[in-house]
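One chain of protein is taken out of this complex; the other chains stay put.
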């Protein structure tokens, strides 16, 4: 993993190299039969362009793909991570060994088309929230094996990460409440047992439960499928008690309704769709070979 | 990997267990903080249901998830792999250790919602081709790390797999033709070098090129972005020369046009969208705990 | 990983099985030359006892060791995770294949002697804090490769986990402050970029810096090597501003001084020594073979 | 693994790179949230110094840590492996990408503080034996996952390695003797079955057993918890029979008694404490950033 | 994996780096005890020569071995992949760190002696077929863990690869025929279910079965242990039906008989012996050290 390869800010996952290796292994297997038709010392150049507008995301994955392939195909970026790209915009140039370029093309683009898509989806929702003080969150509804990559793309797109996994945040749901006896008991146990600063969130289904979560000292309350007026009442209740927790709206939220929800005063809106759905961005690689 | 866990036919990928392990690792990490609120010996039951119609796919991935977690949560299926499911249909029951059930829920559903989606997408396209003799193919435009899982889902959905990766099929494109000097030379080299029975396909951009591919002895020709009339001419040309190769239509094909394309007489239609896009299926897990 | 194997509460790390496999591989290598002197079907029993008082920790690691070895050596525990054990107390019995028991003995005890030691160290410090409202934290100063295992042992011992790694908490130090321009700018950037609920902590070296951290909205301030009176002033300052953040005392803290530090009113005391130092607990395995 | 990075002699473990990768993965996870506050192209310098006297050990682990992180942070050593360092002595300078330096700091120091500690412990015991002709041995009581790293540190510290694991030496204990019928039978079977030159050691609990081990042709006898006079008698017995084996003293040996034990004439003294206990060395990294 | 390291054409397996890493790990383990006798900065040169005639194969494996070892030992080839080498011919020179050269020698030569042997065996059989139009095939009877490396060597030697594994070709045998009910049903099911272009082969034991395989539309028929006259009849039968499939002769074929078999007109002859047997080529490494 090359930390310096990224020109923009978000933290790069430690498992990047491992994800790229797995993707190359599943594609290349016992060898690229078609690239073997190209003389092994042949060199060339190629340019990758967008075929539709998107948000650029995934640069370190592309760079790592060609680094692992060896053979001396090097990547030069003309875009920056997180930049809004128009259709037909050049993103990067590849230069070097022709076999390596052909062998790595699909793996590199498969990462790029997915991560641009996730970042662009996050950005579209986040843009709706601009100026509202409400933030967009992702969820644990992600593509298996690409959790950290997609969470990275959400950050690139201007969204914020909810917990990465089961290990870095507590989310108390109905079953945990039943097992503990009450919201109060569950929050108290969670506060007692979890690491310092680990946020304790409670999923609530009524104002009654919200009140108990506030009094129990929870850090966040997730309003599960509340109506708009229910959300407003929840926000008011929280304010009347000193606004000691943050409120997250969750459940079947789409582009059309997100701004209205933000207007209720909730602190966060979480949207599973930005990571569980993928509408891959259309990209194209154009080659220029040297003669001979 | 348990071969017997699948009640329907397609071959199960050897890397299934590895993919499940990676998905569990990224979600559970240093431990499920919230499940730790549940007494470790508590048991329970849960049912997973669909919330929208889909095609059932991913059963061995779900079973493997709970097997790896240990703790004795067992899975009983009421659906069969490849079955069309309606909304609100129960798919499987979980029974056993409550912690294991809660910890594994999201990983299991993340696989299931993606693989059902891919299988359903494949099935939707394949259904359009019913009775035409033309077959639906997937591509190498897949989610990095899930190539074999998605190819499996395409088979469950009634589609057919194009090559799995760069290692099990030759696809000669413009660059390879330039390097070899001509389609004829490229096909000849490919036939000479590749394994027995490895299909040699040529991407052609004109009838002229198609004619050369036929004469060179290619097994398949991919008509890249041909018009409907161009496809018809291609099919006729191939027939006039003894139909020694198969014809694949490719390039930006959508649901609305696929039947019309099939009517041109092409043998295969390949659609990148069934694997590169994912519209995750809505699923829900409902728990029933034992008292105490 | 068997979730049900633990009779006490803390969450079990997902990489447990991988850590056990690595430990077995490094010890067994090309085969246990001495165990090969035992007839392969011979069975026996053994008991593991403590040779000094400790806190029981590591049960799932022991169980997993013999599970991976196969051969049918099963583990029966008479202790429970987190229990205070006296000297010469039986912890578990092994029963089954003699070769497997002999081959697994050292690996199992190496985990147990280390994790008991870490849990006991955490417990000793935590006991000093009993009744003070101040909590014991661990740090990232851990044994390479055993981060999650040691963090688990700290929880078993009654301590609390500071962040697991660089990914689940922000800790702003001098360099980050310099890069951002000020504490205020650094906290603001961290809040803006990090995931929801991710705690933002600032290491401060003066009351001046503490004031800035409070005003910037940090969640925790780490008082780095403050005097006792400095800590008291810090606690008072925080209280005067509405106690919006938690205060952590850090830096060279030992058993002799911890209670005095807690009396200053700080919320947390972090001690690197509980995980970076290891004083392995003395354990002994006694075998009883069946005749013949 | 870079063999050339070590300026001193001991052989470097083949799993070094794997251990470093595991340590980075557990610390960095989904990304270093705090380093993300630093501009990605910022560069700087830092110096690591000792805060207490120690023996320098672990240089290849530190170098490998920053190599794997990429980003161009390079390590320049002013110490040499195995050198005795005083307090406040500079060990190495880091130069290059600031993010990489901050992200790798803790992992590098966690290796260094542990391996220096193990090497220093070995050195302290070995120094006691100086001039006696008796050698210090380590045991298999090591930190799980770091067997080869700790055995390397023992060599750096002037100790000698007992067998690495169960695969490269035979150590016949009570159970093996019972299974074989006698020490004679067990040694004979071991000699017959094990590889050429594989040392066959017998743990004996009496002079009677020692005599049998000598006559059986064992290579080493371990005197288990013998008194000083018992050890002297054992050494004399061995001498009277032509000194065909080496004698190892073992069992609860501490600094205070080791010289006295060596004076009995035993060939080796093995001490579990040098690897099972760890008293991490205090180290400190000081940064100097470039302005802007 | 460095694609550019190969001066000849066949596609390089993606798991090359992994195979080299495994081989180094099993040989180097906790460290090369003997190389530790060499000063760590000492440099030198060495030459590897053949001691018997062979076919050069395995260059990328050798290069990767020394790349992974680090230390700056570089490889310069005077041979090319696939070249026929005479006895005592220099293959490559090593230059650089002496420890790295000594540590890597055996691993590099173990790959080279095996892959040259496999390539040479393939070449010997393939030479017998020169001018016949019949091609040599390998099988799945390979050394466990080296499937892709051996298949690569077969290509280097002028043979052709039968399917790589169970995933890229269908081979219907007696059991599958019984399960499907008939050859016709089995071929039809295979065609229906497998990926596009996946060759469907049927193992037949009589002309009757061959006829059914032809009519069912199989791509290849494997004549299992047919007599020469049986093969001739099979070829004639196939010709009389338009030669719609290819015929493979298989079963206990040796050098002495292969040309005669080719003369029957079969398209392929598969020989398990070229990969399941290994007659390692004799190679030798000669060192020249710099003085001092």
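As written, the chain order gives the labels A, B, C, D and E, with residue 1 at the start of each chain.
Assume a contact is a pair of C-beta atoms (placed from the backbone, for glycine too) under 8 Å apart; a residue touches a chain by one contact, two chains touch by 3 or more.
All values reported here derive from a predicted model rather than from experimental measurement.
Touch with the chain that is not drawn comes from one residue among E:19, E:47 or E:132, which is E:19.
Among the residues D:97, D:194, D:209 or D:238, only D:194 touches the chain that is left out of the figure.
In the full complex, subunit B contacts the hidden chain through residues 1-15, 147-148, 151-152, 164.
Within subunit D, the residues in touch with the undisplayed chain are 9-11, 14, 135, 137, 151, 155, 160-164, 166-169, 193-199, 201, 219-220, 246, 248, 268. On the side of subunit C, touch with the chain left out of the figure occurs at residues 24-25, 27-33, 35-37, 39-41, 68-72, 97, 99-100, 103.
The criterion applied here is as follows: only the chains that are shown with their structure count from here on.
More inter-chain C-beta contacts link the pair A-C than the other of A-C and D-E.
Computed centre separation for the pair subunit A/subunit D is 43 angstrom, with centres defined by C-alpha atoms.
Along subunit A, residues 9-11, 14-15, 27-33, 35-36, 39, 103, 147-148, 151, 164, 166-169, 193-195, 198 each make contact with two or more other chains.
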